[in-house]
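Inspection log for the structure reproduced underneath, given as structure tokens.
Note that this complex is displayed minus one protein chain, with the remaining chains in position.
Labels A and B are assigned to the chains in the order they are written; within every chain, residues are numbered from 1.
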Amino acid sequence: MNNGNLLEVKDLRTYFNTEDGEVKAVDGISFALKRGETLGIVGESGSGKSVTNLSIIRLIPTPPGRIVSGQVLFDGTDILALKEDEVRRIRGRRIAMIFQDPMTSLNPFMKISRQLMEITQLHLGHTKREAYDHAIKMLETVGIPDARSRVDGYPHEFSGGMRQRVMIAMALSCEPELLIADEPTTALDVTIQAQILELIKTLKRATGASVILITHDLGVVAGMTDHLIVMYAGKVFEQAPTTELFALPGNPYTKGLLRSVPDPTSEQDRLYQIRGLPPDVAHLPAGCPFAPRCDRAEEICQREFPPFVQLTAEHFSLCHFANEVYEESCEEAGSRQAVSSTAHQGRP
Amino acid sequence: MNDDKPTIPGDLDKREPGLTPDLAPTYREGDLIHTAPEFAIADADVLASERGDVIPGTSLWRDAWRRLLKNKLAVFGMIVVSIVAIASIFGPMIIKKTTGFAPDSIPSDAKLIKSYPPFKTPDGSFSWLHPMGTDNQGRDMLARVLQGGQISLMVGIIATLVSLLIGVTYGAVAGYLGGRIDNLMMRVVDILYSLPYIILVIVLLAMFRRNTPMGQLLLLFVALGSVSWLTMARIVRGQVLSLKNQEFVLAARATGVSTPRIIFRHIVPNTLGPVIVYATLTIPTVMLTEAFLSFLGFGVQAPLASWGTLATNGIQNIGIFPWQMVFPGVTMALTLFSLNFLGDGLRDALDPQMRKL
Partner (left out) sequence: MISFIIRRLLITIPTILVVITLTWGLIRLAPGNFYTGEKQIPKAIENNIREKYGLNKPWYVQYGKMMGQVVRLDFGNSLKYEGQSVNQIIGRSLPVSAAIGLSAYGLALIVGIFLGSVAALKQNSKGDYASMALAMLGISIPNFVLGPILVLVFSLSLYWFPPARWYGFPSRGAVLPILTLSALYMAYIARLTRAGMLEVLRSDYIRTARAKGLSERQVVIRHALRGGLLPVVSFTGPALAFLLTGTVVVERIFALPGLGNYFIQASLNRDEPLIIGIVAFIAITLLLMNLLVDIAYGYMDPRIRY
């Protein structure tokens, strides 16, 4: 039926009308996701990564937002062309979402049990009894201790990490084919973050679902994803298999992001920071949107929008100097390899 | 603060919409002395200026003004209120000059001492002389309605000023001093809040009725002003609480500025936004209460007449001379309607939280 892709997003554009004029929150995004794979989408706040994913299941608040153009092929059908009630049959059933803030994403006025039950009653036709038992089972699956007694609690009686587990239980209730996790750990303590990520990983392996993991934290995606997309100002800046992107970044922005990840083994005493602030998407410069913050920007970057350069079979970068940056990365990696191999050799 | 009230742990207390901490303006560095109201810039503008593309002269006020002008209902309200105010101030004078009708002049010709409909003469033919007709004593309704506007607007504004004076002082002092005093002062406000104050006002006005119109008017100002300051005090206190630890206050304190001076020169001017909004919304409320009291016979006394008194006088004849009630009633409703829209618009314009995307 198709090329093994569960999800294909083609030239997606989502714009918002604001007081400052039209904001192109997502401006021509394309990517594909195979069954069982995990895709990471990385970017600073305002880069359009959340809007992309809300667009996939058509949850953009309209107005002010609207999906201007594009296709979202989910298992071969274009979600953007479906009727509202057809999309609803996909939401929660085949595509589920986990949101950033577990404190506000659960209904504070409703018992956990009811919030979990309504999704399987809706999509799987469970009776109350079945849904209730299923809810307890799901809470046990996500590791909530004493699930049977806690299922009738209210969200405020749970800690942040526990609430995110409830969110995950809710999302996975109907065994969706695609799980979109929008910054699932941002609002949590560091120790809890690792637990939640591990949980998502385990459950993904158990159910075979594909996952889109949205984050601004490169550390989060490193061990979790097969492919990565780096977004900036509503555009894909770089796209590559995760290992390749980490090893051989082909875009100055990605390089900056990578350098700003703290590395406990390095001896540098100051953390690198990309200078300047995230762009004001309502007033983008004419040329490359990253140019004002880019160390290697030249005159052409201010003037012309950069091309989307293919570096290898699966590696793309949006930059006038993509090839040069990529080669530098290769050289650095080569020398690093050399250094580490000499170091290795040095040991008797 | 309210341990007798239910609280939502760690969440916004949605029951006090006045206390939005986000309303607290943010400050430019070095912007330590605040005498002019050109003080605050919104977050977005801080970012804009750091990015280098400074939007020239964008202050909170200019921004708010721009947003206000975009709000059609608020602009409508502003225009109507201005027209009514100007007409009320100058109208009676102009009518007197052009036609000779004063609001309280009863015609000397006995045949004219009766109520005739809008645009009619006593014999029923068309005339421009009395666009709103006349009352039972043949007095021109238009002149009376416009003069009633003077009284109603004056009561609304002065009573609001009284409530401003009490509320701002009380709230600022409580918020700035904090601690036990704040606790006590706010507990008093809580208790006063739960009093059926309108009952007390009625008793007060019934017991202390003045025989002079001016005395009664003064009594009204005091009565109305002294019951409508509570919300103002709460709003100002909330603002002050969020302002008092900001750098410019610390700087003032460090340089030895006296406490009253800090409160009234440095902090109070910065609470202006919400205070203006709330004051604008208090004026129609006060006017409505005044009308209510006039209806009960406790309002302004003859020969002075507010819209409330005029409408009340008209009620008796509603079946025969409906214009006696309809014109003052509708003029008043229209004015209150416009003031409310203006207040709503100001709130939307000055409260970035409520801004629509």
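The working rule: a residue touches a chain if its C-beta (ideal position, glycine included) is under 8 Å from a C-beta of that chain, and two chains touch if they have at least 3 such contacts.
All values reported here derive from a predicted model rather than from experimental measurement.
Contact with the chain that does not appear here is found for just one residue of B:A87, B:V257 or B:A333, B:A333.
Touch with the chain that is not drawn comes from one residue among B:I94, B:I181, B:L195 or B:M214, which is B:L195. From the options A:A81, A:M110 or A:A286, the residue with contact to the unseen chain in the full assembly is A:M110. Touching residues on chain B toward the chain that is not drawn are 3-9, 11, 14-15, 73, 191, 194-196, 198-200, 202-204, 206-208, 284, 288, 291-292, 295-297, 308, 311-312, 314-315, 318-319, 322, 325-326, 329-330, 332-334, 336-337, 340-341, 344, 356. For chain A, the residues touching the chain absent from view are 57, 59, 61, 63, 85, 88-93, 96-97, 99, 101, 104-110, 118-119, 122-123, 154, 156, 167, 170.
The rule we apply is simple: only the chains that are shown with their structure count from here on.
Chain geometry summary: the mean Cα position of chain A and that of chain B are 50 Å apart.
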